[in-house]
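All protein chains of the complex are present and in place, except for one that has been dropped.
Chain nomenclature is as follows: A and B, assigned in order of appearance, with residue numbering initiated at 1 for each chain independently.
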Amino acid sequence: MIELIRTLTETYGPAGNETRIRQVLRDMVKGKVDELKVDALGNLIALRKGKGGRKVMLAAHMDEIGIVVNYVDEKGFLRFSALGGVFPHTLLGNRVEFENGVVGVIGVEKLESPDKVPTFDKLYIDVGAESREDCPVKVGDIGVFSRPLIAQGQRLIAKAFDDRIGCAVLVKLLEEIGDCEHDLYIVFTVQEELGLRGAVTSAYGIAPDVGIAVDVTRTGDTPEAPKMAVALGKGPAVKVKDARMISHPGVRQALIRAAEQNGIPYQLEVLEGGTTDAAAIQLTREGIPTGVISIPCRYIHTPSEMVDLRDVENAVRLLLAYLSSKELTE
Amino acid sequence: MNTFEVLKKLSEAPGVAGNESGVSQIVAEEFKKYVDELRTDALGNVIGLKKGTGPSSRRIMLAAHMDEIGLMVSEIEKGFIRFTTVGGIDDRILLGQEVIVHGLKPLPGIIASKPPHLLSPEERKKVTPKDQLFVDVGLPEEEVKALVRVGDFISFAAKCVRLQGDMASGKAFDDRASVAALVCCLEHLSQMKHRWDVYAVATSQEEMGLRGAVVSAYGIAPDLAIAIDVGFGDSLGLSDAETIKVGKGPAIAIGPNFHPALRETLVKIAQELEIPYQTEAIPGPSGTDAWAIQVSREGVPTALLSIPLRYMHTPVETLSLKDIERTGLLLAHFISRLEKFPPE
Partner (left out) sequence: MLLKELSEAIGVSGNEEKVRKIIEEYVKPHVDKVSVDSIGNLIAFKQGDGSYSLKVMLAAHMDEIGLMVTYINEKGYLHFRPVGGVDERILPGKRVLVGDKAIPGVIGLKPIHLLREEERSQVAPVESLVIDIGASDKSSAEKMVKVGDYATFDVAFQELGARRVKGKAFDDRAGCAVLAELVKERYPFDLYAVFTVQEEVGLRGAKVAAYAIEPDAAFSIEGTVADDLPKEKDVSPTARLGHGPAITIMDRTFVAFHPLVRLLVETAEAEGIPYQFKQPLVGGTDSGAIHLTKKGVPSATVAVPCRYIHSPASILSLDDFENTIRLMEAALKRLKPEHLRVE
């Protein structure tokens, strides 16, 4: 499983340019599904047929946050904007990598004070170019954090666990699930970080009976962290509410029942900020009963996100247990 | 119908956005008296259909949201309950408020904080932020743990009371006053003829971002829609330029969110029947279900009636019962006259 997660987190795939990660995922699920297609926005949709049960959409987003080059100056330095929720304090002294393999260092014009985080307009990227003409990066190119995965005991550290860890859970699910009652539409969505865009169109196209998003959530278990009753290693979280949605009570209950009947540890999640593809899926057409399984994750949207492998494995078990039931809502 | 009695039942029922089952039962009971069909959709919208006489089966959707703002359990600490907010809660009103925690069974509680005696003079002048507040249900830690879980909803416990004249006060008048107006409209319609099919919808999750309206409008695919919500009534600290007057009838909104011919028809009928009405100019997003419904599918001509309301988003929202009745009456007459739209 770690190798699967390594491949997924280390692959380039920012929001709006998911070609490469889509190819990797396509290769991973090929042969395990009955149909495989890509829609107009670039969502990868895999169908594994069931035995006449419900239509279930399982979504994990394959895009990651990054930065977009908006200007190359005369001397070959790059100015950039945040693509999704990237914050300046995670960038200083950091490296980004472009699709063509070029690596850039983030610099700051001048540090006004070590206590103050500079704003984006004071930052630039240095790829070592000597002029605009010889710069190997152009306006519109997207860089992502450049970090390898590290496994330390049960704890994993990498960029882009948000939401490649969700992708890993769904790939693993396809490997392990045997016969299933339900039609499973496994969707690796695009552009979640830009406003759940891939989920909007893929959910419309599929028109599922039930939707489940698999994504990461924050934890409250680090020193002086803002209060939150979710901790690393205590099991996947079943979402009750986030900033944009309240999970369908019936789906939430069914997930809890699946966990309790199968002795799978789980936590309940009430997230103050942020949301997932589920918020978009829920509002599709006439409304879709939708829930979320969250992988607890520290330091989300930084180059060093941290998850616990046991939570990941238990998320797979939880999904398997949930989908083995005929009734998907209570 | 006794407007106050219906409003009281609706107001006192719990129904925080995302968990409307308490109030939706009351709505269903009231709608049932007048409609031909009744259903609840995947997001919890209660949809009543009162069939028209035809000949064509054109549909008008009336939308008033039944969800209310409230709280949710975020963590349990030594038997005290920490919470997050659902919808736009004014931190100033929280301290000392009575609530009901919807655990395994409903538990009465109060919102508490450090007593004033232990506060510094500066702290006394500051609003206590919600992360320093907690709900105390008065039970030992083990019992709280057994009865309450993270994610349980918490609603305000406020009585609905009559004030002087035709004024009333209570919680969740935003927007159950409009649900009461819907019931009032349905009652009038049961004595009137109407050609169009009427879909009376008590929407869910408006306070979470118009979520119930989005899906119910899609499901109904109406030819016309009128949302009913509350508007800022004249009250302390607000200028005439930014308010409508309580007791002077519903406001008929004007702005990009509203279909001009639909609005004008409503105005004409109000004038003809001498139903007092006001004008409310809304230059952009109305923040009401009308905003979502107007752009459902291929677009829906939409209007908005606002019932003037004081102290919005507090447990002591205050309004005039007559304004509710006038709103119901105007809606009923509009519907009974409805033939072609747009009128030629």
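Throughout what follows, contacts are C-beta pairs under 8 Å (C-beta built on N, C-alpha and C of every residue); 3 or more make two chains touch, one makes a residue touch a chain.
Bear in mind the structure is a predicted one, so any value in this text is a computation, not a measurement.
Student: Touch partners of the unshown chain, restricted to the chains that are shown, please.
Tutor: Counting the whole assembly, the omitted chain is in touch with A, B.
Student: Check each of B:155, B:294 or B:314 against the chain that is not shown and name the one that touches it.
Tutor: B:294
Student: Decide which residue listed in A:8, A:21, A:46 or A:83 touches the omitted chain of the complex.
Tutor: Per the contact definition at the top, the residue touching the missing chain is A:83.
Student: Could you tell me which of B:54, B:88, B:165 or B:256 touches the chain that is not displayed?
Tutor: Considering the complete complex, B:256 is the one touching the chain left out.
Student: List every residue of chain A that touches the chain not included in the displayed model.
Tutor: Contact residues on chain A toward the absent chain are 15-16, 19, 38-43, 68-71, 73-75, 79, 81-83, 121, 139-140, 191, 194, 197, 200-202, 204-205.
Student: So that we can see where the missing chain sits, which residues of chain B does it touch?
Tutor: 240-242, 254-259, 279, 281, 283-285, 294-295, 297-301
We take it that only the chains that are shown with their structure count from here on.
Student: Distance-wise, how many Å sit between the C-alpha centres of chain A and chain B, to the nearest whole number?
Tutor: Computed value for the inter-centroid distance: 35 Å.
Student: Hey, which residues of chain A end up touching chain B in the complex?
Tutor: 220, 226-229, 240-241, 244-246, 248-249, 252, 267-270, 272, 282-283, 285-289
Student: What part of chain B is in contact with chain A in the complex they form?
Tutor: Those residues of chain B that touch chain A are 17-19, 41-43, 45, 72-76, 82, 84, 86, 131, 149-151, 205, 208-209, 211, 214-216, 218-219.
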